[in-house]
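All protein chains but one are shown at their positions in the complex.
And then subunit A:
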């Protein structure tokens, strides 16, 4: 393990903090709320709502993580 004392502190302290991070809560919480999707109707292409709605949460999760990634990316 490298020792701490012989390293100078960095010039500008970096941080991963960003208000955009709050968006990550959406795809974590929604797929766990079973009462939202635990139903048979409306069916789409034969799929009960329980199934097609959970498939729909996948693009929701992707969208939220992509937005957070793009908005918090370090430039330069």
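Throughout what follows, contacts are C-beta pairs under 8 Å (C-beta built on N, C-alpha and C of every residue); 3 or more make two chains touch, one makes a residue touch a chain; residues count from 1.
Operating definition for what follows: contacts and distances are computed from a predicted model.
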Inset, instruction - If you had to name the missing chain as UniProt does, which of "Heterodisulfide reductase subunit A", "SSS family solute:Na+ symporter", "Fe-S cluster assembly protein SufD" or "Sulfate ABC transporter substrate-binding protein" would it be? - result: "SSS family solute:Na+ symporter"
Inset, instruction - Go through subunit A and note every residue touching the omitted chain. - result: 1-4, 7, 9-10, 13-16, 21, 24-28, 31-35, 38-40, 43, 45-48, 50-51, 54-55, 57-58, 60-62, 64-66, 68-69, 73-74
